[in-house]
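With one protein chain held back, the other chains of the complex are shown just where they sit.
By letter and in written order, the chains are A, B and C; residue numbering begins at 1 in each of them.
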């Protein structure tokens, strides 16, 4: 099984960097896991597909109608914001790109579950998360920290 | 995106039929989604992989340590039995093979969400679910009924 | 802490019997737990309040706006149908009154978690659930079977 890295975040102004993160992860052979919706989630999946990578989206709703078009596989959870737990738990590492309060909840859950968290600056500053200055550095840190959760 | 069919159930005595279901689904190009653990879930994934298919496991726990070895992608939900909702919601159709009360909950959720349910006999008899006599028939029914949930 | 009995189900035609179940549970000192919405859930809570009982509603949405007006305490789960797990897990026993597929999922979960389930006839026939002919009998069975889940 390939390494799985979860890319979390939101904000249209962060899409370019999220796309770079997705592309770089795919180039390193990592499967990109996201929350499956728009903005950062869509951009990360789009970047991964541009490099021939594999993408998984974990949706909050009860159908796949909100899924972005760059997903190879869609998991429909039906549990609303609680799907944030599944998004970060499914990553061997987590990279945050932008993001508001939902992203903060995800960072909290990731660190609760001992998943390494890389925050692409500027972003949430949380003790225990590793800041990265560029998409390249974020991916480097994430791949280095990835250990299968088993 | 390929059609996704969720295979649910439990019971070691049903593994052979579950493996046939997984294999036949893969031969039809469907991605096989399961709860990611043992018995029927493992057999369905094993069958799919034997035919070169793609498999996704949606786990109840907080790590992938309980995942069976025939999964291409693992979603770690952390929500215990509530992951049953995600298992059936992620299928365009659902096939039940054996199973006890957890499977009954999944059938209830699948029908709540208007996912077509095929029960490979002998199994739970639920009004609204479609009985099938053989793995071949179950897969035939499931593929025919599969319409993307969007 | 008082015994907690979860009343599940749906269907406007079952409201009268659900109200009787709620009233009888309150007369026996049990707290009535429901999914907090309408029909059977509202009727059970209304019945309990008519006898001075205590009621708890466990809602699927993200606000209490859908809560019926007969609840003393409201738990807002935000997890959609997955809140069905919490509804039955929170009961020392479960009584089903009418109901469709959501109720079937709840019966499946309740039996998975070893919560005794009483089905007020006519209703779902599930091996392992105890049928009762009248509200009086259902409550009698439920109180007798209730043992704190610890």
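The working rule: a residue touches a chain if its C-beta (ideal position, glycine included) is under 8 Å from a C-beta of that chain, and two chains touch if they have at least 3 such contacts.
These numbers were taken from a predicted model, which means no experiment stands behind them.
Considering the whole complex, the hidden chain is in touch with A, B, C.
Remark: the omitted chain is touched by one listed residue; of C:76, C:107, C:129 or C:146 this is C:76. When the omitted chain is restored, the residue from A:18, A:75, A:107 or A:139 that touches it is A:107.
Although one chain is not displayed, chain C still touches it through residues 1, 4, 31, 33, 54, 56, 58, 62-65, 67, 71-79, 82, 85-86, 89-90, 113, 148-150. Contact between chain A and the absent chain runs through residues 79-82, 85, 100-109, 111-113, 126, 128. Summarising the interface, chain B meets the missing chain with residues 62, 78-82.
Here is the rule we use: only the chains that are shown with their structure count from here on.
Between the chains A-B lie more C-beta contact pairs than between any other two chains. Copies chain A and chain C of the same sequence differ by a rotation of 180 degrees once their CA atoms are superposed, given in steps of 5. The two sequence copies chain A and chain B touch through a face in which the numbers common to both exceed half of the numbers used overall. Rounded to a whole number, the gap between the C-alpha centres of chain A and chain B is 26 angstrom.
Shared interface positions of chain B, i.e. residues touching 2 or more other chains, are given as 79, 82, 85, 113.
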